[in-house]
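Each remark here refers to the structure printed beneath this line.
Shown here: the complex without one of its protein chains, the others still in place.
A and B label the chains in the order they appear, each numbered from 1.
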Amino acid sequence: MTAAQVHETISEETVRQISDELDEPDWLLETRLDALAALDDLEMPDVIRTPGRDWTNLHALDFEEFVDPLNAAEDKDQIGPDEVEVLPFAEAVAEREDLLREQFGSVIDPEENYLVALSTALFSTGTVVYVPENVDAEDVTIRTTQNSRSLFNYTLVVTEQSSSVTILERQDTGESVDGERYYSGVVEIAAGENSHVQYGSLQDLDEETYNYALKRGDAADYATVNWVDGNLGSRLTKSSVETNLDGEGSETKTVGAFFGHDDQHFDIAARVWHNTAHTTADLVTRGVLDDEARSVYEGVQDVGREAWDTNSYQRENTLMLSDESEADASPKLIINNHDTEASHSATVGQIDEEDMFYMTSRALGDETARNMLVEGFFVPVLEEIEVEELRDDLAARVRERLQ
Amino acid sequence: MATLQLNNLHAEVVEADEKILDGVDLTVESGEIHALMGPNGSGKSTTAKVIAGHPAYEVTEGEVLLELDDEEWGEELPEEKLTWNLLDLEPNERAALGVFLGFQYPAEIEGVTMVNFLRQALNAKLEEREELFEDEADAAEDEDDDAGYETSPMEGPADEGEVDVAEFQQILSEKMELLDIDEEFAQRYLNAGFSGGEKKQNEVLQAAILEPSIAVLDEIDSGLDIDRLQDVSDGINALRDEQGTGILQITHYQRILDYVEPDHVHVMLDGQIAKSGGPELAEKLEDEGYDWVRDEAYEAA
Partner (left out) sequence: MSSEQDQLKQTNTEERFEFKKEERSAVRSDKGLTEEVVRLISDDKDEPDWMLDRRLRALEHWQEMPMPTDWPGQPDLTELNVEEIVPYIRPDVDKRSGADSWEDLPDEIQDTFEKLGIPDAEREALSGVGAQYESEVVYQNMQERWEEKGVVFMNMDKAVQEHPDLVKEHFMTSCVPPSDNKFAALHGAVWSGGSFVYVPEDVTVNMPVQAYFRMNSEGMGQFEHTLIIAEPGSEVHYIEGCSAPKYGTHNLHSGGVEVFVGEDAHVQYSTVQNWSKNTFNLNTKRAIVEKGGRMEWISGSMGSKATMLYPCSILKGREASANNITIAFAGEGQNIDTGAKVYHNAPNTKSTIESKSISKDGGRTNYRGLVHISEGAENSSTSVECDALMFDNESTSDTMPYMEIDESKVDVAHEATVGKIGDEDVFYLQSRGLDDDDAKQMIVSGFIEPITEELPIEYAVELNRLIELEMEGSLG
């Protein structure tokens, strides 16, 4: 794919029309138009390359075929308790322009790469969550059902000092479109001092959908940004969940789970930057691959020169159920401060034959035994998920897939 | 043997500018057992670390002197080698002169076996001593008398140092038996994976091997069950009775003092020795806490 290809289907007019329908102020329109103009020069997001192999080939995507922003359609629920503002994007433009102006693009550069810029230019829907000082809010729920060829979604979360919020986001697709689709989601979290954000996401798009997701949080002093990232759907997912530990004593925990089957391709990244003193990160990912599914995992723990007293841990485990599946993994440690305790580990393997034998010797059928072991494999990550609803949903979807 | 003297010692944390010791006066002689008690944050551990030369603390006033008794050193020492201001010396030089610190939280060092570590420490101590006591003029000659690199570097050269491997094994076995320590201890890595109690026992073992004239034991009794407390106490008593070591025992609890009976008890408050007395003082503290000492101290002021 080249930039020119997409350009033919997207004009400045298209961008103006989207912005106009949301009744956006000029600065936001300008941001979108700048992003559109930048497409020519921007690169695709980084993918890992080793001699003779690209771990994910984004250039094969036929954007011309499925990028159709003006016909975007969706069902959306955006619900939250009263003390939190949970605003559809158009409402946020109307009511909280000041907040948007301050925070939009503050965590993720709107022109960070080709796919982010495309999303910036074309997003037509989104959610803004604002949590005032000292408010403790659970159960903010955002559900998006894509009913069109393409959908570009934008989410902004801002938490004020000492507040706390739990957000659960789900994406799936409706019945109304045949063939390939494209879903793009950008999530920015600005976590204020001593605030606590838990952001869970369950991606369950249909298996002809190409999915690009970039989620990033900036954590201020003593703030915590915790992520749960479940990937089950889509044909190809390129997803990165990232935290900047900018504030002293800030923390993050990222729990990832994926389950691929058929010819699904998951390119999953978990990244953390320790930018200052006394920060802690824990990245935990588990994935299962069946049939011809393929996974790419990249973990990055980057400890900056000024990050004294850092603790950083990463674990990744992949279970392969089929000989036709493929699992690539690259957990990276980048350490620039010696006052660091860091470790990472990664394993790839199959179901242990002894375990299978033990279970079948207790009269379980092969299938049942295997399914129990797969469910068991996910338990350590499920246990890390504090949101009960998300934990149950994920466990249920895993069980469903095993049927 | 020796006398350790703290005179008007003031110290603060280097990085935080936080004043911790505010004029400590204390004298410990070889053969005596002193208990240093006091509430959390009163400066007990800092006193221990400053004596040993911990780099996190800066001494702003006062002195820490070690006076040696020359009979014990086998030869007559010249006047200027009898009194040392420890504050001028590196931690290893202080150790060589016979000052030992038993740590509250001993470091865990992977890959270094106990036996290798202790033998090297013992030899380093003997060698450093020679250097400290010899005249400047003689120092140069000593440079090139060693050679050879015959065994695995991980074991350390077999022929090196005053105490060779066989002799050291002998010393080690004796001391381990004395302290009722399992022999496999010697082959384990230094404190790595040790339980809290094992670490404390190990600190006493090290003191027994290095034979200090003054041992400062920082909370050597915390985290010990009663059996181990007895072992550790036996070890401390043996240090005093058999080697004439002077003990400065820092503790929160009266409990260990039932096994290691102190000659002197000191109470530390706000970075100063607020009160000193005999063993009965410890009992009174156990019963009545520290408040009365504080009241007394401030009344006096």
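The definition used in the following text is that contacts are C-beta pairs under 8 Å (C-beta built on N, C-alpha and C of every residue); 3 or more make two chains touch, one makes a residue touch a chain.
Note that the coordinates shown come from a computational prediction; the quantities given were computed from them, not determined experimentally.
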Listed residues A:H59, A:R101 or A:K332, member touching the removed chain: A:K332
Can you list where chain B touches the absent chain? 52-56, 90-92, 94-96, 100-101, 103, 105-107, 109-112, 117, 120-125, 127-128, 143-149, 152-154, 156-157, 160-161, 189-190, 206, 210
Residue list for chain A contacting the dropped chain reads 48, 50-51, 53, 55, 305, 308, 318, 320-350
